[in-house]
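Selected chains from the complex are presented in situ; the others are not included.
Labels for the chains are A and B, by order of writing; each one numbers its residues from 1.
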Amino acid sequence: MKKELKLRILELMVTARCLEERMIKMSKSADGHFWLGGPGEEAFNIPLGLLARPGRGLDYDYFHFHYRNAATMLAMGMDPRDELRQANNRATDPFSGGRNFVNHFARVEWNVCPVTSTIQTQWTVAPGTARAQKRHGGSGITIVTCGDAGTAEGDFHIGLNWATQPGQEVPVLFIVTNNRYGISTSYDQVQPVDSIAEKARGYGMQWDVIDGTDVEVSYKRLTEVMNYVRTERKPFMLEAKVSRLYGHSSSSGANRVPEGSECDPMEVWAEKLIKQKVVTRKAYLEMIEAETQRMNEYLKEIKAEPAPTAESIYDHIFKEGF
Amino acid sequence: MATMAQALRMALHYGEEHLGVTDIFGEDVGPPLGGVFTVSQGLKTAWNSPLDERGIIGTALGLALAGQKPVCEVQFGDYIFNTIDLLKLVGNTRWSSNGQFEVPLVCMTIVGAGIHGSIYHSHSFESIAAHIPGWKIVLPSTPLDAYGLLISSIKDPNPVMFLYPKALIRVKGEELIPGEPEERELKRMIDAPTGPTLFHIEEARKSWKPQWPKGLTDYQVPIGKAKMVQEGRDITVVTYSRHVFLAKQAAAELANDGITTEIIDLRTLYPWDRDTVMQSVRKTGRVLVLNEDTPVCNFGEHILREINHHCFYELVARPRLLAGADVPGVGLHENLELASVPQVGDIVRELRAICSEVP
């Protein structure tokens, strides 16, 4: 991995973290109402975003995200202000116009399909975009993410089954970010086996499980499996073990988990780069400082933007005048 | 004349050829069967899905998000109830994304009782469908309307729920579809050869190709326009689907007593044609809303609310709903089926009651 890339990933990690922390604070006031997001998943989610091919239409990748993919969106080029606009439910929120919760992305220019609150339904939708891509040709793929607990829904099976129809295997990268919790219910209480991805075997699908808190492991394996899906035009299931550093959401205590209880991939990566002299500790701390500051300023800026109006509730239900 | 199954097949063919339809799919929709009611025989984009309604709706949504034009089928309306959350997503995708994503899909499913379908081949779906925002909902009663509404549904860039009546799927029309050949000719051209077993059917269809009529057009029935089935002075019946015909029979009985009945076939349930309905009710002052869904939170109650709101002081008798019985299903035995969904006799009874009501 080149030095520039290493540094770029650290920078994105810091941006993502500072953005999420900014939004956590907002959720405790009328500025935000609510937060849930991805601290603890950055080492995986950023490589994912860097390797993805956002764009509009069948030549690009399609995305069906879980609600913990802010770092992926940042790596794909999202302006953090856009995320804050949604968190602060401004009319200028480009994803939903102030309608949806934070981290519920939708961006048609990047093929980012609307993130839904209904857990796991995205796995039932993903084979559809991939089918269109398979027919179209090229190397565009569909990327769909979910959490570990959500894989209990029947939609888990449906996604895998539709992606592996005989003669119609479709290019979907199925990703489970396994933080070993669904809200308060631990993995060990509800999952019969060590790995979720292993179930892919029953569909004749390739699969793997990796440490998603390790940047290099994630980057390397994602490169390989995305290449496989792009060229073979077949699905792959990747499970990444990740942390959930601020708990489930603001409703269940968005506070850091006790020091050391879960791996903080940003800290780990920073220490590594400091050791490798890619960055100094001072520069790293300044980076955090600067990004925190930037997010504060962004928030001030976007708070001045217009709020959605009452009448706007009727906008965009149907397309008219076609 | 074409049956409704043939009309739908021709409209789907027209959609494939001229309107950009990319996928017609669902359980047994592709070869060899071409649909359990023959609707999708011989269509070039038709394919068989896994037996999984959630996957069907999900895949249709995915295809639509990726710019395709899917027409998906749920084999029976009775089996669509495991997809309501997904139908809600389909309906809210455009709105939730603040207008970014279009969802130009059509979902077809066959509904209603009247063929001894027992508990799970007799369900209505319109009342729950109409409660799901973001969908247009149509429900034709004739082959010609079925053709025209399906063309309109395919052309519509919004999600359209295309319901069609089980009891009428094999009934021939009384009006010609533009471009429709003579009846036996049509059958020869577009009905797939059949056989005593699936093995024979598969064999016979291997070499079969439909000959599509050349003159088919994009004849449309606009979404949102009701049809005045017959005019009358004394009472209005607002109905749709199979009950249009039962209403006509009931009206014929009342005509013997000199009562003339105006019958409106809504054809589209969302958005429905308020103008036609209100105008008629203002004229007659009496109205029966008629359908076969169960009666609690029935779509007819919605119509009644609007009629009451807009025509309250012009009504000369209580407006009424005649709907299916409030029971968990339609039983198989004829006695049960007849008692569970409105029959001609029931309609006559209600019409007379309304007409004889003296405030």
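We take it that a contact is a pair of C-beta atoms (placed from the backbone, for glycine too) under 8 Å apart; a residue touches a chain by one contact, two chains touch by 3 or more.
Note that the coordinates shown come from a computational prediction; the quantities given were computed from them, not determined experimentally.
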Notebook entry, point to check: What would the formula be if every copy in the file were counted?
Noted result: A x2, B x2
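In the analysis below, only the chains that are shown with their structure count from here on.
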Next item on the list: Measure off the straight-line distance from the CA centroid of subunit A to the CA centroid of subunit B, and report it in whole Å.
Entry: 41
Note to self: Going by the contact rule set out above, which residues of subunit A touch subunit B in the complex?
What the structure shows: 57-58, 62, 93-97, 99-100, 104, 106-108, 113-114, 116, 118, 121, 123-133, 135, 142, 154-155, 158, 161-162, 165, 315-319, 322
Next item on the list: Report the residues of subunit B in contact with subunit A in the complex, numbered from low to high.
Entry: 22-23, 50, 52, 54-55, 57-68, 70, 85-86, 89, 93-102, 133-134, 136, 155-158
